[in-house]
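Structure incoming, see below.
Missing here: one protein chain of the complex. Every other protein chain is in place.
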Amino acid sequence: MFQVLVNGIIVGGIYALITIGFNLIYSAVRFYHLAYGAVGILGAYLTYQIQKFIFETQGGGLITGFLFGLLISSIVTGMLGILIWKFLYRPLRKNGASNVSMIVASFGLLIILQNLIGLIFGQSAKTIRLSEVTTQGYEFLSASITKNQILILIVTLVSVFVFELFLHRTKIGTAIRAVGQNSQLAAVVGVKTEKVIYITFFIASFLSVLASSLIALEISLKPTYGLMLILKVIVASIIGGIGSMRGALVGGLMLGVAENFGAYYFGSQWQDTVAFGLLVIFLLVRPQGLFKK
Amino acid sequence: MSLLQIKNISKSFDGLKALHNLSFNVNDGEIVGVIGPNGAGKSTLFNAIMNHINKDSGDIYFDGINITKKPTHQIAGMGIVRTFQDSQPLPQISVQENLDLAFKYQTDISLVSVFGRHKFLQEEQQVHFTKIKELLHEVGLGSKLNVQAQDLSYGQGKLLEMLKVIASDARLILLDEPFSGLFPEMIKLVTKLIYDLSASGKTILLVEHNMQLIEEICDRVIVMDAGQKIADGDFKTVTKQQNVIDSYLGK
Partner (left out) sequence: MDFIVQLAIYSAIASIAAVSLNYVVGFTGIMSISHASFYGIGAYGTALLLTKTGLSFVPALLLGVLITGLVAAFASVPILRLREDSLMLVSVGFALIIHSLMLNWQSLTNGPRGVKSIPRPEIFGISLTDKNFYLVLCLVLLVLTIIIFYKITKSPYGTVIKGIRENEEVMKNYGYNVSKYKHSVFVLGAIFAGLAGGLFASYIQYISPESFILLPSVFMLIMVILGGMGSIGGSIIGAILITVIPELMRFAGLPSSFAAESNQIVYGIILFALMYWRPQGLFGKYKI
């Protein structure tokens, strides 16, 4: 049973990471950027390709390839995030689109990206490996945990920690929080809202690539994951409270754990049902989530 | 027994007391004004009466019946109608449709009505509707029955909202700043409509900032500040009270 908890925390950590990014964007622009999931997955595919390229043709190690790939794809995807805001979302907003319109448009974008990924990379699942031998692991308090999983745990913890520091201790972080609380007031005080939004999209895209690459490491990578991922992110956001970073963390972890327990007790095919059942319950009982903005 | 009895209602939002132990009565046929500085809780009061928001404590009685926890639509069905600040009609439907929806007899339309020959108005209602149509002409909207409400001007929209209030035939009417944003000619029209309503026996509770109009129209005035009632009486007396003057001057 402890094993289930451990697995749940690992997956939950990944969910938390990407949900934090999603909430970051929501708090800055106040609508659901549904295409976010696909952007992350696209980045993970890039990571995969670059790692493959380095490993197969450049004679580099798997780990070096992975890190290098991660670095490049994060930057590229970050730029993509900014472009999406600047050339797709912002004009729509300027045109006076309602929130529902934005969701629909964002969904259209998600479909486009997801299928482009399918066209470019094919439908078969890809995985990222960090060593030739994959499932070496350790025993720990009656649960086994693989090297990969330890890595994921460390990366997640470090990322969240660094992110928290960034958000609360740096000038830019404070500016982001200001825009999130009240963008008009922030503008009056002199915060350059546009610039903040760019940075927000960049950082969020980076987080999503990180999380998606970890997924590729732990599970696999498929074009349809973009949709699945964003749905899980939304569940986690609703649980935690949309717009709240702390909520994203807690929501993501809760979701991961709940899913794994659900799979354990009901069978793995019911995993998603558990997730969406949780969504329905929260929307009925506590729609504002656990944490306020 | 008063038509409307507000008894010790309180409501806090996030620690901020919007309504604080508020009590007053409104009698049948009166026109009562509610005034006070911004943020005094006047709109919250209307929301509380219609149970658009839950009260933390206290009770509200309409015609002797406790309406504190009834669903909004039921309260409206009992004979209370309210307008909102900057009330505008429902935009993407026509003037005619806006009016149809306000007529008091129509609130229980079922799917069955689709297949019957049911029109919005039965016989006695036709009389009522003819009166409204005359009013429509009087206020200059007679030719605009089929115009989409969003194509009306702000002032015309407010006039339509007043006509909808009349069409609802409600006994108690809550008006939230009905004069704001109107030109003098429109103000005269709305004033006349309010007088007509009162003359036909309706009771009116009126929130407004324009002191001249309050003095002119209201029988009685209630002054609110920070969610509390600080005065209750006729305009001249109340505006001479020190606490009222203090609250308006910001203490």
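Quick notes
So that you can tell them apart, the chains are marked A and B in the order they are listed, and the count of residues begins at 1 in each.
The rule is simple: contacts are C-beta pairs under 8 Å (C-beta built on N, C-alpha and C of every residue); 3 or more make two chains touch, one makes a residue touch a chain.
These figures come from a predicted structure and were not determined experimentally.
Touch with the chain omitted from the figure is made, among A:80, A:105, A:145 or A:186, by A:105. Considering the whole complex, the residue from B:100, B:138, B:215 or B:232 that touches the absent chain is B:100.
Checked against the hidden chain, the listed residues B:38, B:92, B:146 or B:242 yield one contact partner: B:92.
Checked against the hidden chain, the listed residues A:116, A:162 or A:185 yield one contact partner: A:116.
Only one residue from B:19, B:50 or B:139 touches the chain missing from this view: B:50. In the full complex, chain B makes contact with the omitted chain through residues 50, 52, 71-74, 76-77, 81-82, 84, 90-93, 97, 100-102, 104, 106-111, 113-115, 118-120, 164, 168. Contact residues of chain A toward the unshown chain are 32, 88, 91-92, 95, 97-105, 107-116, 118-119, 227, 231, 234-235, 238, 267, 269-270, 272-273, 276-277, 279-280, 283-284, 287.
Basically, only the chains that are shown with their structure count from here on.
Separating the centre of chain A from that of chain B, both taken as means of CA atoms, is a distance of 49 Å.
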